[in-house]
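Here we show just some of the chains, and they stay where they sit in the whole.
Letters A and B mark the chains in the order given here, with residues in each chain numbered from 1 onward.
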């Protein structure tokens, strides 16, 4: 399989990021099959044709069902809002396509489970695009934890803070509409730090949560003098347990100065790790097993050839950016398609994060601890 | 009143910090009455005499009741463990002494309330030593918030992380014994960040909390081959509301590399502030009202003459340390004694933090939201 044909549904911000990944992967990961950007799908013909030109796709569709059925498509990549993920992904899997889906996997746990079932029944490769697992520094963090360098885990704490809707005049875009987006900061930002909890230290078992909508009305995007209600959360804070460890999470879109600040810290009996997406080339590691007095927070510039993914990129110190996470991800996916192997996070793992979000929403309603439904982690592939 | 005579009960770590403050204050705050380090009290004669020499006290007592009754004492400073705060402070107030008490004010809300009542009835100056209010950077943060520079407050988040008991062989000292210490990380560390919430953004109304003891047994300090149960929390995480804002708190003594990491961030509609005690001379301020594209996290070195307390200290950039917070605090206290004025945080404010801790403990038991009892903020002085 020298080439893999890709069709993508959607073409907004995430479409730009995914398209770039498909274009770039073969140049930096020469050993994997070459993806061919076969078709892009959007509802508006003019817009999708413009996108095809700009993003580098060979053809267009305006109905995702047609795209999903095309014989010349091997992989369907879904970058639409969350309310359409399930329908498209299930149809694609049933058509025998391998599927990548933007995060969160679905707007509800029920949908997510249906997607897992469809993908597993079809036996296709499936991945939910929690792209930050492919930040080299985060992959290194995972490796260090897996090697036992932190010992017994005591704490995971993570924040994902942004500020793009602080201005009350910022319009009520689709991400602020529950029927389309499912949730607000919770599903958009909380999903990432819940997935990283899973990736780094394991599944959350129960949560307690609070969510809030602090700016309750905003102007409509296309009708600025009309206010419409914001139907999703602006922020969420939740506490959880992961085995014997505690986990603390906070997300918001109302933190001035925090542009894309995903930060986590893990504390264990042998050491600690911390990370911040705004300085994504760096990982800080405190190793209690080093001889004093040279213990400290070791700021590792994760750009050396021996670090995850870096051998494909630039020399040490020549830093990577946001978009590389997607390129690394699709490269892994293409390799998995070729090898008929596993790729993570699978839909099953994506559903585990949906289960966390689901428990968070229940807890925010009930005001008590809520258990996280115990999804199966691995597909029975 | 040219001189104020001070008597101190206790002489361990906090005794060293308070003694230093009493000695140093007159040299850096020449306008205030001079404190005279009249008497220090401890149960063991040899030890207290040694402490008196080392810490600079003129005389000793071995019974705090005698110290409290001495005619030549104007101020009683209590630096004992929390289980004796109430008894000593109430006796001191009843004897007409002004009182400073180490934090948290008491091991229980009931005791704290009794202390407030005693101090107010007696009409004496009273302050609980939440010394971090006197970090110049934190005082500046408070001033900026009070001036409205952050606008409407959306979020307060704070952590206080340490690592001194990560080693399971670290002994079960008094701070790990509930009957003496009242609680663990919660009362020791959580009290500080709860007080700073009060100082910076206002009183917490309700909380949800989890606490945990992760290392359940430790060797006795004087009998290393005997394990004793740890009866206090190693860590706590709690979520609260402050008016319409959310508040997220986490404290632990099990975070390797975090030596004395008290950090907070406040997000408001006009900007944000963040602070970290390990770099206590710095305050970061994001001002959304500055013209783009020069908005950023403005790292203010809080060592200029115009900054709180700094005119008493060194030139710009000549940084202060931990101990200066106590000196600034006793200087304010001495000035209040002289002026018969207010000083903060009063016992009444200290009781408000006890009310938060009380609600946290109830919530950790009940697994639901618990209201914080509404203490009166100001003494009816």
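Throughout what follows, contacts are C-beta pairs under 8 Å (C-beta built on N, C-alpha and C of every residue); 3 or more make two chains touch, one makes a residue touch a chain.
Source: prediction; values computed, not measured.
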Considering just this structure file, the complete complex holds how many copies of the sequence, given 2 are shown?
4
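As a convention for this text, only the chains that are shown with their structure count from here on.
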Rounded to the nearest 5 degrees, what angle rotates subunit A onto subunit B on CA?
180
Please compute the C-alpha centroid of subunit A, do the same for subunit B, then give the distance between them in whole Å.
41
Show me the residue ranges of subunit B that touch subunit A in the complex, using the header's touch definition.
154-155, 157, 159, 161, 166, 168, 208, 210, 212, 214, 234-235, 237-239, 241, 244, 246, 248, 250, 252, 254-258, 265, 267-272, 286, 288, 295-297, 367-369
